[in-house]
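A single protein chain has been omitted from the complex, and every remaining protein chain is retained in its original position.
Now for subunit A:
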Amino acid sequence: MNQIQKLPVEERRRLNRLYRKGSITRKQFMQLMKNGLFDHERLEMKRKYLEFIKLHRDEWN
């Protein structure tokens, strides 16, 4: 990751309005606001977790 993709101010304002109106959920708002920022490690960890669950699902069931 060489460049941080910050959202433009106007886009942030627009998302804020949508969230307050209830047009988007908090989860959607969070993901759109983050735009991947600070989230790489979490997503990588989640990918590993989901792979692990998929691999062992049959054994556990």
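In this section, contacts are C-beta pairs under 8 Å (C-beta built on N, C-alpha and C of every residue); 3 or more make two chains touch, one makes a residue touch a chain; residues count from 1.
Methods note: contacts and distances are computed from a predicted model.
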UniProt protein name of the chain not shown, from "BCCT family transporter", "Cell shape-determining protein MreC", "Isoquinoline 1-oxidoreductase alpha subunit" or "GAF domain-containing protein" | "GAF domain-containing protein"
Residues of subunit A in contact with the chain that isn't shown?
-> 6-7, 9, 12-13, 16, 19-20, 22, 26, 29-30, 33-35, 37-39, 42, 45-46, 49, 53, 60
